[in-house]
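One protein chain is absent from this view; the other protein chains keep their places.
Each chain carries a letter (A and B) given by its place in the written order, and its residues are counted from 1.
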Amino acid sequence: MAIAEDAGARAAPREQTVRRPNRLLRNLWPKFALLPMIATAVVVFLGGTLWTVVYSFTSSGLLPRRNWVGLDQYDRLWSTTKWIVSIQNLALYGVFSLVFTLVIGFTLAALLDRKVRGEDVFRTIFLYPFALSFIVTGLVWQWILNPDFGIQGVVREWGWESFTFNPLNDPDIVMFGLLIAGLWQGTGLIMCIMLAGLRGIDDDIWKATRVDGIPTWKTYVQVIIPMMRPVFVTAVVLIASGIIKLYDLVVAQTSGGPGISSEVPAKYVMVSMFGAQNLGQGFAASTMMLLSVVIILIPWAYLEFGGRRRV
Amino acid sequence: MTMTADPQSRPADRTAASGGHSVEIRDLDLQFGAVKVLQKLNLDVHEGEFLVLLGSSGCGKSTLLNCIAGLLEPTDGQIFIKGRNVTWEEPSNRGIGMVFQSYALYPQMSVRGNLSFGLKNARFSRDEIERRVSRAAEILQIQPLLDRKPGALSGGQRQRVAIGRALVRDVDVFLFDEPLSNLDAKLRADLRVELKRLHSRLRNTMIYVTHDQVEAMTLADRIAIMKGGEIMQLASPDEIYNRPKNRYVADFIGSPSMNFLEGQLQGETFRKDDLSLPMVGYDWASRPQGERGAIVGIRPEHVITGELVAGAPVRAEVVADVVEPMGSDTLVWGTLGGEAFRIRMDGNARVKEGDRLPIGIDPSRASLFDSRTELRL
C-alpha cells in the first residue's frame, strides 16, 4: 500500500515514527500500587521462608546466630520424644479428622439437598461454630468434657456408675477429645462446600437417573460423588492445611496435656521459639511443617494444574 | 527522534484536512507472545468515510480497532489520526470515541452521568457539558432517558446511550466494536438504519468492526476484509461482491456462499469435464498463456434458471439434492461436475428433490482464481 502523499494540515512530516516510550516508566501508578503486595510476597513470604530454612542449619538459641551445624537441629528434633509424640498425634488426628469431616460434611450436605423444609435454619446451625475461634471452641468443649460435671458426670448421674468418658485426662484418647471439638467447629464449612458442589450438578442428571430407575443412594455413590471430584479435592486441601496448623485448639483445650500426650508440631515450634529460647529447634521444626505442606501440595497442584496453564 | 505534533491539534481543524486521510496505519505489528495477531498492516481511512472491518472471529479486526483506540499497545508500527502520530498516546487524547458490543455503560451512573463522565475528566465547563449532552440526547432522541440508570433501559436504548457517549466527545473518529451483535434481529436492523442516518448527518470518520456481512454491505463506504491479521481486500461493497480479490473473500461474502469449480484454464477458456466457460472481460494480454489450474467461482444467485436458460452463454444440468424453500427465494443444493453446487432460485420455483435442473452460466459474472495462489486472475 502506498504511503500517503500529502501531509494534510500538519507541518510535521507524515513518515515520522515515534519510538515506544520506556516500558518501566509508562504507567507508573500500577507499579506503585502493587508495591505493598510485592514487598509482602518477596520479603515476607519468600524471604521469611528462606530465612527460616537457612537458620534451621544453625545453633541459634536465644538469638539467631550463624553458627552452621549442618543437620544437627534435625537430628535433635527427631530424637526428641515430644516431637515424635507431636507427629504421631497429628497423624492420628489428621486421619480421623479428614475422614470424619468429609463423611459428615457430605452427609449433611446431601441431607440438606433433599428439598428439606427449613434448610436455611439447619444450615445456619451447622455453620455457626465456624464463626467461632478455636480458643472459644476449645474452652467450651473442655467444659463439656469435664469429668465431674460434663458428659461423664451426666451419664453417671443417670445411674450408669461405671461409665467412663474422660478424654481430656486420658492420654490414650485425648486426641479424640480434640477431634470432637475440631469436627464441631469445622464440618459446617465442608458441608457448605459440598452443598455448593451438589448444587452445581445439573438437574438433568437427577432426572436421567430417575428415568433409569437408579436408587438414590446408588446415584450418590456412582454418579454424584465421582462428578464432585474437584469439590472433594478442594475440601481435602482445606482440611489438610487446617490440620497441619492445629495449634489454638490444643492450647485452649488441653495445653498439650495430660503430660505431653496432646502435643502437636505447631505447638512444639511455638514453645521452642518463644518459650524455650531454642530458636534452632523451632526453625527446624517449622521447616519440617513446611516440608509436609510441600508434600501434600505438590501432588494436589499437579492434579489441579498439571498440563493445563493457569489462567 | 522527536515528536513534533502538538497536543492542541484535536478536533478544532476538522475541515482543514477534509478529503485527506483521517486515520493512517503504517506497518502495524502486534504479537501476544509467539502469536502474531497483526502483521505489517497498512490502512488509510479517508476523512468522513464509513469503513467496515469485516472478518470471522480471530481475524484481528477487533485487535486492530483496539490499537487505533489506544487500548492495546502495538509491538511495532505507527498510527496517525488526523496526521498526528498517536501511537503511544493515551486513548482519551486521540480524538476518538468508541462504542462497545456490550455497551459498557457505567451501571452506577445515570444516562446523563454516563454521557458527561468523559467531559468531566477533560475538565470541560458545566455549561459546555450541558450543551453537548443535550445535543447528543437530541440527535439520538434519548432526552426522556437522561435521568435513568442503564439498568432501566432496553438493549436498543443502551446502545443509543453508548453512541451518545462517543458523540458528546465531539471527535473526528468514531470506533464501533460490533455494536449491534448483542441486539435481536429486528432491533439490529432498525439501529443499522439509524447508524447510517447518523453518519450521513455527522459525516465523521467511522470505523466499524463486525462479523456480519449484511451490516458491512449496507453500512460501508469501503470494507476491509481481514484474515489472520492481514487485510485481504479493501474496497467498496460493490467491488468486493462482484470482483473479490481472492478465493477467501469470494467465499466469505455472500450467503449462501459462492460455488467453486476446480478445473483447467486453456487459453481464455475454463474447462472442467464437459463444461467449458469462455472467460471474457479478463486482461489476458498481460497474463502468461498456456494451460494452468484454475478455479471458477459462481454465486448461487447468478446462476440462470427457468426460461432464461435458453439464452444463456453456457448451459449445464444440476441434479437437485436438497431443496430449501425460504419464502422470498428457494435454495437448491445439488452437484455439478462432482462438486457441491448451490443455486438460488425464485421463491415460486417448483423444484423437487431428484429433479434434473437445466441451468445457465454467464461467464462475465463469474470470478476466476488461480488454483495455486487462489488470487483473482
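Methods note: a contact is a pair of C-beta atoms (placed from the backbone, for glycine too) under 8 Å apart; a residue touches a chain by one contact, two chains touch by 3 or more.
Operating definition for what follows: contacts and distances are computed from a predicted model.
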item	value
Options "2-oxoglutarate ferredoxin oxidoreductase subunit beta", "Carbohydrate ABC transporter membrane protein 2, CUT1 family", "Metalloprotease PmbA" or "succinate dehydrogenase": UniProt name of the undisplayed chain	"Carbohydrate ABC transporter membrane protein 2, CUT1 family"
Which of A:F122, A:F163 or A:F176 contacts the chain that the document leaves out	A:F122
Sites on chain B contacted by the missing partner chain, in the whole complex	66, 69-71, 90-93, 96-98, 100-108, 117-118, 121-122, 162, 165, 177
Contact set of chain A toward the excluded chain (per top definition)	23, 27, 29-31, 33-34, 36-38, 40-49, 51-53, 55, 64, 108, 110-116, 119, 121-137, 139-144, 146, 149-150, 153-154, 157, 184, 186, 188-189, 192-193, 195-201, 203, 206, 210, 216, 219, 230-231, 233-235, 237-239, 241-242, 244-245, 247-248, 251-252, 255, 266, 269-270, 273-274, 279, 282-283, 285-287, 289-290, 293, 297, 304
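Note that in this section only the chains that are shown with their structure count from here on.
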item	value
Gap in Å, rounded to a whole number, between the CA centres of chain B and chain A	54
Chain A-facing residues of chain B, complex	1, 3-5, 9, 13, 16-17, 20-21, 24, 26, 42-44, 73, 78, 80, 82-85, 87-88
Contacting residues of chain A [partner chain B, same complex]	1, 3-4, 6-12, 14-21
